[in-house]
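Missing here: one protein chain of the complex. Every other protein chain is in place.
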Amino acid sequence: MLARIQSIRRRLDALRIALLSPSSEEIVNCLPALEEAVPSCHQLELELPDDSDPLARLEIRIALHALQSDLQIAGRLIEHGAALHQGWAMLLAAAVGGYVATGAPAPLTAGGTVSLEG
Amino acid sequence: MGNLFSALLNSANALQVYGRVFSTIQNNVTNASTPGYVKQDQSLVAMPFNPAVGLGGGVQAGPLLSMRSEYLEQAVRNQQQLLGSAQQKTADLAQVQPLFDTSGNSGIPNALNEFFNNFSQLSVSPSSQVSRQNVIDAAGQVAQAFNQNAAGIMLVSANVVNQTREAVTTVNQLASQLAEINQHFRANSASTQDAGLDARLHAVLENLSQVANYSLIRSQDGTYSVYLGGQTPLVVGDRSFPITADFSTPQTIIRNAQGNDITAQLDNTGGSLGALIEENNTTLPGYKTTLDTLAKNFADTVNTTLSQGVDNSGNPPAVNLFTYNAVAGAAYTLAVTNITPNDIAAALPGAPGGNGNAIAMAQLANAPAAGGFTVTQAYGNLGGQVGRDLANAQQDKTVQQNLVTQAQQLRATSTGVSLDEEAAKLLQFQQAYQAVGKLVGVLDGLTQTVINMVK
Partner (left out) sequence: MLSSLNPSAQQFLNNLNTVMDLMARAQQEVSSGLKVSQVSDAPDSISLLLQTHANLSSTGQTLANLGRVKTEVDSGEKALEGAVSLLEQARTLGAQGATGTQTAAQRTAIAQQLDNILQQMVALAGTNVEGRYIFSGDSDQQVPYTYNAALVNPVSAYLGSASTRLVQHPNGTTFSVALTAQQIFDSATPAGNVFAAIENLSAALKANNDPAIQAAMGAMPAVDDYLNGQLASYGVIQNKVADATSFGQTLQLRLQTELSGLQDADPTQAILQMTQAQTQEQAALQSEARLPRTTLFDYLG
């Protein structure tokens, strides 16, 4: 069970490193490993040790707390990265089309239309 | 002839413009690792060219473009504030942690165990003077353990106070630096284009964000004003308004330049100063209060239980075992009275020489006190609270380190100096410079030929 938790943590760490970089390619590259981690997490629930091994329970409890921390870090990085890029996109959009009265960027409109007749 | 001279002038002018490009590249490369520096780009503008009407064309140096994005800068500063706070809390709470032993072999838990065990031992031989003295000695150890624990918290508090003074000094120093930079902007509006000054400015702002929470407003004249907690002016234009720390009361008070209390604007709002204020005004006093309550309840319970027994003479005890000063702090002042071995009330009334009260004292180890917890469990709850606060601070620090790096990476990608990019520009303009240089040489030769022709 500990090995499974460590495996999930390794995948999360790869995601964390990818999220530090602004490139979306690295994040996309992590997705298959994360998808594999999901069933592993479900399997954890089924493999809780019985009461006869208190040492194992302590080790697993501490490992699960560490996994929880890693998930928190990854979650915050995703939220923060999304917020950064979203804010930047709003600034760029406003730089092109200005703002509306509510303070939101104005929607981009095409300068003209192209018609094709065949 | 006029066209030749015009071409010569344009070529010489181009060399000067390329010289500025090289200076910009050189400045970028030199400052690639300078805190606060962002990539500068020397823009080029083509001059009007129409030989038919006498416009000779050429190239002119346009404005020096800074790649700085205030949005990305603010994003980094926001996370630096939270990191500064988390780092401070982690460092300070790590000093509190060793005061709470988990092995049960030292500190208050061990002293309590020995205390109750000595009463248990006394119950087997209640008339033994040695056993009675051992009880008094064990009580002394409990008092000393509480004293040391309380003193440890006070020492951490003293460190926090010293660090608060340093943080306030840092804030004021950075404010002075910012005011000085603003002076340059006011004195010469062109200095707002100075990349070096701009780098210094943003380094100061980022350093300040690690220390305190503030809002930033840019004025028309290019100066930056800083408002602590979003409200208190710290820098306005070319003037700075220093803050002070007031420790005349046990609580930390931060005052603005007019002497008004602005603590609430900074308490736990970000930066190391916010964390230091919260620690001295809330966190550490919370630990101290809990420890004092524990010491007081323990001493009162022991004294009350003993008062219900009889001493070696068969009389109710004339003196308590423990004493404390609630105002100065029960834990810090807990002490054993001048009780003697014969004063220990080991027996119950009506059975002098018995051990009923000694057993009652020993059983206090498992008796629920305040909140339904035994005294050891209550102490363990306090230790657990400290552990939880530290673990949360450590987690926050790790999270914030990652968020700061994420924001910094994004900023560096968009605005940082890429040595490869600068080298590529250098190659490009080096070729152009060489070409113009050759052209100047040719034009010079042609010009000389024409001059010789008219001699």
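As written, the chains take the letters A and B, and residue 1 is the first residue of each chain.
Heads up, the rule we're going with is that a residue touches a chain if its C-beta (ideal position, glycine included) is under 8 Å from a C-beta of that chain, and two chains touch if they have at least 3 such contacts.
The shown structure was predicted, so the numbers you read here are calculated from the model rather than taken from an experiment.
S.K.: Thinking of the whole complex, not just what is shown, which of B:Ala370, B:Ala424 or B:Ile451 touches the missing chain?
M.R.: B:Ala424
S.K.: Of B:Pro48, B:Pro316, B:Gly384 or B:Gly445, which sits in contact with the chain we cannot see?
M.R.: The one listed residue touching the chain not shown is B:Gly384.
S.K.: Looking at B:Thr232, B:Thr305 or B:Asn355, which makes contact with the chain not pictured?
M.R.: Candidates B:Thr232, B:Thr305 or B:Asn355; residue touching the omitted chain: B:Asn355.
S.K.: Touching the hidden chain in the complete assembly: which of B:Gln42, B:Ser66, B:Gln88 or B:Ser123 does that?
M.R.: From the options B:Gln42, B:Ser66, B:Gln88 or B:Ser123, the contact with the absent chain belongs to B:Ser123.
S.K.: Which of these, B:Ser66, B:Asn207 or B:Thr269, touches the one chain of the complex that we don't see?
M.R.: That would be B:Asn207, which touches the missing chain.
S.K.: Could I get the residues of subunit A that touch the absent chain, sorted low to high?
M.R.: 2, 20, 54-59, 61-62
S.K.: Using the touch rule from the top, list residues of subunit B that touch the missing partner.
M.R.: 29, 33-36, 97-98, 100, 102-104, 109, 112-113, 116-117, 120-121, 123-127, 203, 206-207, 210, 347-348, 351-356, 359, 362-363, 365-366, 373-374, 376-381, 383-388, 390-391, 394, 398, 401, 405, 408-409, 412, 416, 419-420, 422-424, 426-427
Here, only the chains that are shown with their structure count from here on.
S.K.: Approximately how many whole Å separate the CA-defined centres of subunit A and subunit B?
M.R.: The computed centroid separation for subunit A versus subunit B comes out at 28 Å.
S.K.: Give every residue of subunit B touching subunit A within the complex, in rising order.
M.R.: Per the stated touch rule, the residues are 69, 71-72, 75, 79, 395, 398-399, 402-403, 405-407, 409-410, 413.
S.K.: For subunit A, which residues count as touching subunit B in their complex?
M.R.: The contact residues of subunit A facing subunit B are 16, 19-22, 69, 72-73, 76-77, 80-81, 84, 87-88, 91.
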